[in-house]
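With one protein chain removed, the remaining protein chains of the complex are shown where they sit.
Let's turn to subunit A:
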Amino acid sequence: MSMLLNIEDLRFSWPGDTRPVLAMDSLALTAGEKVFMFGPSGSGKSTLLALIGGLVRPQAGRILFQAQDLTALGGARRDRIRAEHLGVIFQQFNLLPWLDLKANVMLPCRFSRARAARAGDVGAAAQNLLGAMGLDPVLWGRRADRLSVGQQQRVAAARALIGRPALILADEPTSALDHDRRQDFLDLLFGQVEAAGSTLLFVSHDRELAGRFDRAVDLTELNQAGVAA
């Protein structure tokens, strides 16, 4: 298994704040694995995701993504890597309400030509993913804000998966769903993550879900800063 993400000696504090939010000696993700990260609110998970996504730069340490050190790259390069190789699912409000489902799923391909090229026929890829996530074709042309929260999360998963990105970051994507829908969502997500060959980093405060993943890590242990983010 090749290494996808390797974090070393990471130190981060938000501008104007001297206390570090994140202090992490190491975190490594290998390609294709599904990792559960226990991260209650205040554990620094949002900061960690922003660092992995290349949106912010740490004060110290290295973030090696596909052997490239994100901390050494400029903002434009990090933006391009994010557009090309990352899929993101938030807790809620993932979609642009005024776009239809298909256009929402196609969104990342608008920002990365490489990702669009991997997806091939972007429209067809979007439809395949929407279908695979269990969304009825009659919904595909609807505005995103007409859907239920559960349906929206599945659209968000489809969008994260389009163009087979190397890493899917999921930030509490199931916390707005009830128990049954949570399991359904995970089934569908896992199926597509495996089909795409992506790595999944799934952050949640809900330890119950951990059992279904390849392995679980605890951010509260990894993060030695231990202050509220």
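Definition applied: contacts are C-beta pairs under 8 Å (C-beta built on N, C-alpha and C of every residue); 3 or more make two chains touch, one makes a residue touch a chain; residues count from 1.
Keep in mind that, in the parts below, contacts and distances are computed from a predicted model.
Participant: The hidden chain: which UniProt name fits, "FtsX-like permease family protein", "Ferrous iron transport protein B", "Oxidoreductase" or "High-affinity zinc uptake system membrane protein ZnuB"?
Facilitator: Listed in its UniProt record, the absent chain's protein name reads "FtsX-like permease family protein".
Participant: Just name the one of A:E8, A:D79 or A:D184 that touches the chain not displayed here.
Facilitator: Final answer for the missing-chain contact: A:D79.
Participant: Please pick, from A:P97, A:G120 or A:G191, the residue that touches the omitted chain in the full complex.
Facilitator: Of these options, the touching residue for the absent chain is A:P97.
Participant: Since one chain isn't shown, list which residues of subunit A touch it in the complete complex.
Facilitator: Answer for subunit A: residues 15, 46-47, 49-50, 53, 55-56, 75-76, 79-80, 82-84, 86, 88, 90, 93-99, 103, 107-108, 110-113, 115, 159 touch the chain left out.
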